[in-house]
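Removed: one protein chain of the complex. Kept in place: all other protein chains.
Each chain carries a letter (A and B) given by its place in the written order, and its residues are counted from 1.
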Amino acid sequence: MADILRYGAYLPKHRTPLGELQSFYGRPGRPRARTLATPGLDEDTFTMAYEAATEALAGARAPAALISVTMSAPFGLRKMSATLARALGLAEDTVAYDLGGHPGSLMDALALAAALATGDRPVAVVASDHLVSYEERVCDTLSAGGAAAFVIGASGGFATLGPASRASSEVYDVWRLGTEPEPRYRLEVLFDAYASAAKGALAGLEKLTERPASAYASVAPSQPHPQTLRSLGKLGVSSEQLASTSFVGEIGNLGAASVGVAMAIALDAAEPGQQVLAFGYGAGEGIAQALEVTAAPPAIGAVGRIAGESIPLGTYYRWTRGRQAEPH
Amino acid sequence: MTVSAIEFSRLGPPKLRLYAMRCSGCNTLNPWWEKFHCYACGGEQLTHEELAGTGELTNYTVVYYPPRDFLGQEPYVVGHITMDEGVLLPAPVVDTAPEDVAIGTRVKATLRRMKLGHEGDIYYSQKFVVDPSAQPAG
Partner (left out) sequence: MRVGVLGIGKTPHKIQHHKSLRDLIVDAGRLAITDAGVSPSDIQMLYVGNVGSVGFNYENSTGLMAAHHLGVVPAGAVRVEAACGTGAWALHLGVVAIASGLYDRVMVVGAEKMNDLATVEGTSVIAQAADSKEEYFSGLTFPSGVALTARKYMQTYGLTEEDLAHTSVKNHHYGARNPYAHLRFECTVEEVMRSAKVADPLKLYEVCPMTDAGSALVLCREEILRDQPEKPQVYITATSMASGTWYAATDTLEDAHRLFAEPAQKAYAMAGISAGDIDVAEIYNSFAIQEPLGIEGLGFAEPGKGWEGAADGSTWMDGKVAINLSGGLLCKGHPLGATGSSQAVDIIEQLRGTAPEGIQRKDAEIGISACRGGPGAVGAIHIYQRLEG
């Protein structure tokens, strides 16, 4: 077992009105998110990771390791975690790990951090993302940017990383071939795969903890699309459990940062004695983990950051040139 | 203004952190570029000193015609920020409308993309955001 000592989250302040973007591209139908959290021209997954990590590490003991999670590093063939550690002013002996692959990788990172966090020094975990999407495709993929960070220690935190359960199947819902810049999407496959993975993982977690999904104070899920959250409802998760942690319909898909931002919102509102269910999903794999809150969390006001400032469509296009991507 | 990969590797690492140069002779804190001699006394013994990252805007301008690296960000604020440690540094102040800053505004440092080198490297450096709660330490 390991504890969450502190956490942080970052959302860029700009909000692109998705309805206007859909009209611009002539896409039919109701926008599936009200806005997209759009990183500024001078922001990327690295700078957003820095912001979230700075918040999480404020007042924390120097970590022994830093694990960086992203699917859209601004530079390849280099360790983003290493550069991030330098930017954060971490000790020279801080070990840097890069982890990527799918949107649920934050859950993998938490597991690794729990294993690495021994003795006095904690492990920092940072997830950030800004997914690639071209032109009108962004209206489907809801590409947005954000970051979340957690400091994991062997003990002494306000919440314990409890049991975790995984369920996975081989699916092609979101994937990218080799060096292709844009991921491929099959949204209908995503919806099915998410539901299937959630069913398997939640069932497995219930078996481990003897606690059904409906018994948690809140549920903090990966949320690539509003429709994926409906499948949680069919598994016994109530709308109250998702009331504050559901944000994809407001600001879009944060990729690998999605489950982390949801966790930050859930932990902010949690009270000692409550449990939070974190569910990370990616590429057919669902990872459900119970977080046992043992003390008052050092709240950061994450939910207050969902609202941002609207930018005109012209500004969005000037920044992205139609390629909502990392980097701009 | 392009930056080559070699130049990036030479200048890059220090820019990830905000620091100034302390003169061992007269104790003056110089801007970070004064690595050869102290601006106040001419002394040649200067050492890195990290800054806390908070300060006050003591002068500023709003750029409407940016250099190439900043195209798309205009209009943006560039300020002279007197750090709480006493040294004055130039830096952009971002995520704020130009009309929302004034001399005396409190700011704190953050890390942002500054420019791209012509060899594709990204130069990260210090920019500032408005933060009324960013008070001097101690």
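Everything that follows uses one rule, which is that a contact is a pair of C-beta atoms (placed from the backbone, for glycine too) under 8 Å apart; a residue touches a chain by one contact, two chains touch by 3 or more.
Source: prediction; values computed, not measured.
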Query raised in the report: The complex has one chain that is not drawn here; which of the drawn chains does it touch?
Result: B
Query - Residue among B:45, B:59 or B:135 touching the omitted chain - result: B:59
Report summary line: The one of B:29, B:46, B:78 or B:109 in touch with the missing chain is B:78
Query raised in the report: Among B:18, B:51, B:91 or B:130, which one is in touch with the chain left out?
Result: B:91
Report summary line: Against the hidden chain, chain B presents residues 1, 11, 31-33, 39, 59-71, 73, 75-76, 78, 80, 88-92, 98, 103, 114-115, 123, 125
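What we mean here is this: only the chains that are shown with their structure count from here on.
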Report task. Using mean C-alpha positions as chain centres, tell me how far chain A is from chain B in Å, no decimals. Result -> 31
Report task. Could you please specify the touching residues of chain A with respect to chain B in the complex? Result -> 13, 40-44, 46-47, 50-51, 54, 74-75, 83, 86-87, 89, 318-319, 327
Report task. Write out the stretch or stretches of chain B touching chain A in their complex. Result -> 13, 16-17, 50, 72-73, 94-95, 110-114, 121-122, 124, 127
